[in-house]
Every structure is written in C-alpha cells, then in structure tokens.
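Following: one structure in structure tokens, then a few remarks.
One protein chain omitted, others in place.
Order of writing sets the labels: A and B. Residues in every chain begin at 1.
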Amino acid sequence: MAGSTSTVGSGRTPASAGRASSPASRRPGPGRAILRYTALAILALLFVSPLVFMLVTSFKSRVEAAGVPPTWIPHPFTTQAYSSILGASGTPVLRWFVNSMIAAAANSGLVVATAAMAAYPLARMEFKGKKIVFSAIIATLFVPPVILVIPNYLIVGKLLWLDTLIAVIVPTAASAFGVFFLRQFFLQLPRELEEAAVLDGANRWQTFLKVILPLSKPALVTLALLAFLTNWNDFLWPVYVLFSPEAQTLPAGLSTLQSANSVRYDLLMAGAVIASVPVLAMYVFAQRFIIEGVSRSGVKG
Amino acid sequence: MSEHLYPSSLTRRGFFALGGGATAAALLAACGGGKSATDAAQGAATPSGTFSAGYDGPKVTLSYWNGFTGGDGPFMKQLVAQFQKENPKIAVQSNTIEWAQYYQRLPAAVTAGKGPDVGAMHLDQLATNAARKVIVPIDDVAKALGLSETDFTPEVWQAGIYKGARYGIPLDVHSLAMYYNTDQFAKAKVEGAPKDAASLQDAMDKLKAAGIATPFWMPTRWPAHLMFLSLLWQNEGEPYAADGSKATFDSDAGVKALSWMRDTVTKGYSPANVAIDSQYVAFKNQKLAVTWDGIWQINDLNAAKIPYELAPVPVIGTTNAVWANSHNFYLTKQASQDPNRLQAAKVFIDWISKKSAEWAGAGMVPARKSVRETDAVKQSKQGPIAAEIAQLKFLPPVPGLGDVQAQTLEIAVANAILGKQEPAAALKDAASKATKLMQANQKKFGA
Partner (left out) sequence: MASSQTTSGTVPGRRATSSDGVAAAAPGSSATRRTSWRGGATPWLFMAPYLVLFVGFVVAPVVYGLWISLHDYDYTLPGKPWVGLDNYAKLFSSDSTTAGPFWQGMRATGIFTLFSVPLLLAVPLAVALLMNSKFKARNLFRALYFAPYVLGVAVVASLWRFLLDTNIGLVNQYLGAIGLPDSIPWLTSTPEAWVALIGVTVWWTLGFNAVIYLAGLQDIPAELYEAAKVDGANAWQRFMNVTLPGMRPVLSFVTMVTIIASANMFGQAYLMTRGAPGTETRTAIYTITETGLRNFQMGDAAAMSYILTLFLMLLSVVVFWLFRERSA
C-alpha cells in the first residue's frame, strides 16, 4: 500500500501483472499469434489508409490532389501546399497554431483544476445539497451544447471577451463530464492514505493536494488530453467569438483558406496534417496514462 | 425586365427618374421606412457633393471584410496593397473569411462593435443584413461618388435597394456559365458552343457517340439550384414575388425547368447520384465534357491546365436569361459614425470600383460599365459573359430569402434530380413551405 503513494509506478505493476496472465496471452501458440497479427494488420490498414491518403495528398500538386482516380504516390512530390498555407499573407498560420496551443492548454488546465476540486468533495464529503449539486451537473450532460452558443455569446459579449482567447478558454471549461469522471475515479481510491494524512495533521486541502492528486495522475492526464482535444478541434464556437485574423484558432483559421466553391484538397489536407500531428504526438506520449486513467486496477491492488 | 421584377416599385422608378438630383438624399431618407430618426438624420446630414477623390484627414485604419478566399483572393490583396500605396493616410486591415462563415460571423461581430467599417458581400445578402441593421444605407455615398444606374445595369443597381434605400455599391457581377472541354468537343466533332436546347442535345449525342458515356453531369446540390433558377427565368417564370410575399417557383415554368434537369439524368447524359462538387472535380479530370458553373472558377480551371472554353448558358427555354449575383461594397454603422473614416471608406470604394479592370483577373465581370467595356475585359476569358450582361437575372432584395431558399428550393431540386420526387410535386411542396417562411419573415422584418 505504501507504494501506492507513488501512484504511477505502483499503479502499473498490478495492471501489467493482470495483463500478463490474461487469458488470450497466457500461452500464445504460433498459430494464434499469426491470426492475431493478421487481424490487427487488416484492421490497421483499414484505419490508417485514409490517414496515409491525407498525408500523401498534402504533398501533391493542386491538380493531382483533385485527380481522378486518386494516386497513392505524389508525382511530382511537392511541399507547395505547405508553403502556400504557411506563406499566405493575412493568414498567420503559425500565430493560429500558437493561439490554439495556448487556448487548448489553458482550457484543459482549467477543466482539470476546477473539475478535480469539485469532484473531491462530491466523492469524499457529506454535506447538505450534495445530491442536488451533483444531479444538476449530471443533468447538463444531456443538454445539447448547441443551445449554449447564443446565450454564451451574449454573456461573453457583456464581459467584453469577444475576439480574445479568453472567450475560447473560459466558457467551455465547466466540464460536467470531467466532474463525473474524476468523482468516479476518486471513489475508487483507498481511504487509508487520506486517513493517515489526516492523522499527521493535514487539512482537507493538503490531503487533496498531497494524497488525492498524486494518486489520480492517470485520470487527470486522461481528462486533460480529452479536454485538450475537444478544445483543439472546436470549430463552431470560435467562429462565433473570434473575428480578427490574428485572433483565430487553427481549425477556424484553416477553414478560411478554403474557398467556398472550389475544392483545394491539397491545402485542406496540408492544413489537416499541420493541425493533427501535434495532437497525435501528444496522444502517443500520453496513452499509457489514459489506459490507467480509466482503469481502476492500478489503485485497487 | 425591371417592371417584371418590381411590379410595385413606382416609388423606386420615380426615384431613378430623379437620378442624382438634389432632392434624392432627402427623398430616400424619407422613404427609408423602418429607419430610425437618427439613421435618417445621418443620411440627410451628410452634405452632398463633398466627395473628392482624395483623403486628407488624419491617418485612419479601415477594417475591411471580404470573402475572397479562392482564386479571387490574390487579386483583391493586390488591389488593397496598391490602394494603400497611393493613399498613405488610409491603412486597410483586410479580414478574409470564407463566405459561409462570413455571413454567420458578420452580425455577431457588428453587434459586438468589432466588425468591419467597409466590406464586400453578395447582392442577395444585402436586404437580409440591411433588415438586421448590420449594414447602413449609403445613398449619400453613391451620390457623392456620382454613381447611378447608368454606370451599371438596371438589374444589378436596383437589386441593391431595400425599402427605398441603397445598401450596396456593385463591384462586379458573376453569373453561371457553360464550361466545355474543347478536346472532347473536337473529338466528337461538335463545332462551337451549343446555343439552345437542340444544339446542346445534338452535342450530347455526338459526345456520347465519341465515347464520353456521360457528357453532362447534373449536380444535385450547388450549383443545381442556380441552374434551376436560370432555366426558370428562361421559361419566363419568376421564383418569388418581388415583394417577398410568396414563392412562385412551382409554376409551369419551374416544372419545365426542373423536368429538363431530371431528364438529363434519365436520358443517360448524366450519371445518377452526383454528389457535392463531384461534377466539378470530374470536369477538371476530363471525365465529362460540359458543366455549368460560376465564372469565378476560371482561375481554378486555368490552374488545372485542361483544354476548356466558356460560353453563355444555352437558351433552353424561350428567352435568354441566366442566374447572376454581384459583390457589393457596404458600410457599417462603425464607419458612418466617424466622418474621417466615412470619407476614407468612400475613397476606398471609389478607388477599388474604378480599378475593377484588374478585378476581372479574378474571373469576375466588372460591374462598372466604363470598366466592363474596356478591351481588357472584352478579351478576357469571361468576355462572352460580359457581353450578355443584360440577360443576367438577380434574386429580388427580400430579407431572409437565402435561408428560405436553402430550406426549400434547394431541397426540391435535389430530390427531383435524384429521382426521389416528381419535379412538380417536389416544387409544389417546397413552394408552399417557402411561402410560409417568407410570410413569417415579412412579419419578422416588418415588411
């Protein structure tokens, strides 16, 4: 149990132990392995070929990108689409990239911080009104986000946040999903450590910071990544609240490069690559946390 | 033609008879209808004849919004850069947004006071944005610039008027045109562009015989409804009552137009189920010989390096007509509240509109007659379209019409071409729904 304080480390051990002894992999015969890899490879091909197509198209010339039938190897290979996206005056793509990074990072930080603080008493404390607060938060999960757009637009306008990044950071930070998700996770945590901390004279805030948060790192990383992704890809809301070219986020900005009536697949795909490579890299880095974040095994053992 | 479009526009025609007369501004302010007293006062307060070609106030920055994101973008950028060089005291901050987003964002931005001072929008959006008070009347600007109907064409000039006040100064007109693949035409021994239903049919048959199985793909979405509108006008129908009270596109003319489009599929000239943009991409790949699309595609097709030519849309009905739209300059309240900014905006509009020969490079037909009739424009790829400017038809200035059309007419056209519904039934359903929506809009916008 003592080991659990260092969470991630100890958290992984029982999980991998479970994995090692899980039925499918216990004694993988060679036939089974071949079958598995064949299935995985076919699935992977289905999954990845559209993405490869996207990458390939981003290196095609304007004409070839809309060519029929589409080709799998660009001929000629050109980075023209990238240079015309990155070089276009009046469309500061790098600025949009930075804006998106700032907005998504700040938003996901805010989501995680506020949701964790709210989830803690909902998981661990008894107080009057708890049920009502929690029910109200859960109920809003069912409200289609589109209904919030206009009222929030008017509210953000009153706060003079329009055309600033705050408008895409703050209003979407009240995550009902986040509170629900973290509360679930906190409920699974062993209480003994908290009790030990309390005996050592820690107050609730210190317990939260020193015991709960370190134990919850996988869940927090998972939520942070999901919030980051949502904010990174959000399109409808930024279009409404950001007006000037230098205030745009990446998806809203990149869409202005698209002409209404002519199809520029080369630009579109190059834009998509620019927008998705950073998040994909982030996922590869964070994926081990995600598996643990949703799993309770790490902390149960 | 104008009588046909505006059966009840006695006042308007009366006004045009006055031309740029001294009473015009006052008259307009008076018949501004729903305009508030302040608006009217503003209109009248601007002294007439103050316009000079230059600007010599303090340095100002104009926020200029447009939707020229395609092949037209570089031409506009170049014009703006040149303008700034010649007018060092006016800095122009361009904000280029794809049109669909543009119209969604504009009211929000203007309401928040973060919108443009001056901008360009489509003619058929002027009334909607005027009704929403996103843009302001600019009769005084037109007058100060010395512009009148004779500088343009009656159709485009009149469609910029909503409730007796002018809201737009036309920059260009752009219509549907017929693009055809010259190699395939040569191969099939079709000589010249088809001019009517019979010669189009003849060309189709020859093209089929020459091995092009489906020479003319009928789109189901954009620009299918624009093709329909052109054919409806060609059959001497009108899509909407000019006063915006009802939809009339389900007339016999409409049924004829839509049936012809559907027949193109059933007779095997077009494949079924042409998806969004498919016909255009296929044309660029020389999979088909004929397509109707906007003249703004010229640059894109030039870049695709395919052998093509463009010609006016053939006359399938009984009269020559084709759908058209126009980019118009407008002003917002933001600009009109500051005299320096207003003057700067006027200088900007005047300058760009006079330089619109360069704008022809963007594939458009300049709206100003003086520019349109220059050799540069006549010899451009769109020259044949420019010559037919009298045949261009515009939607009436009815607020909210674009959205009504998207919900009704466009769906009916798609359904009929896909063979999901008979043309007559599709149009009838859509028209009765459109009429309801238009009447609701009349109430809403206080027509």
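The definition used in the following text is that a residue touches a chain if its C-beta (ideal position, glycine included) is under 8 Å from a C-beta of that chain, and two chains touch if they have at least 3 such contacts.
Keep in mind the model is a prediction, meaning the values are calculated, not measured.
Chemist: Among B:D183, B:D196, B:D252 or B:D403, single out the residue that touches the unshown chain.
Modeler: From the options B:D183, B:D196, B:D252 or B:D403, the contact with the absent chain belongs to B:D403.
Chemist: Which one touches the absent chain: B:V92, B:A282 or B:V315?
Modeler: The one listed residue touching the chain not shown is B:A282.
Chemist: Just the residue numbers, please: which parts of chain B touch the chain that's not shown?
Modeler: Chain B touches the chain not shown through residues 104, 107, 111, 131-134, 217, 220-221, 271-278, 281-282, 285, 287, 400, 403, 406-407, 411, 414-415, 418, 420-421, 433, 436-437, 440, 444-445.
Chemist: List the residues of chain A that touch the chain left out of this view.
Modeler: Touch with the absent chain occurs at residues 15, 18-25, 28, 33, 36-37, 39-40, 43-44, 46-48, 50-51, 53-54, 68-70, 110, 113-115, 117-118, 120-122, 124-128, 130-131, 133-155, 170-174, 176-177, 179, 183-184, 187-188, 191, 194-195, 198, 204, 208, 229, 232-233, 235-236, 240, 251, 255, 265, 268-269, 271-272, 275-276, 279-280, 283-284, 287-288, 290-297, 300.
Assume only the chains that are shown with their structure count from here on.
Chemist: Taking the mean of the C-alpha atoms as each chain's centre, how many Å separate chain A from chain B?
Modeler: Once rounded, the distance between the two centres reads 42 Å.
Chemist: For the complex, which residues does chain B have touching chain A?
Modeler: Of all residues in chain B, those touching chain A are 67, 69-71, 73, 77, 94-101, 104-105, 108-109, 111-112, 114-115, 222, 277, 280-282, 284-285, 287, 293-294, 296-297, 300, 303-305.
Chemist: Report the residues of chain A in contact with chain B in the complex, numbered from low to high.
Modeler: Counting only chain A, the residues touching chain B are 62-63, 66-68, 89-91, 153, 157, 162-163, 239-241, 243-245, 252, 255-263.
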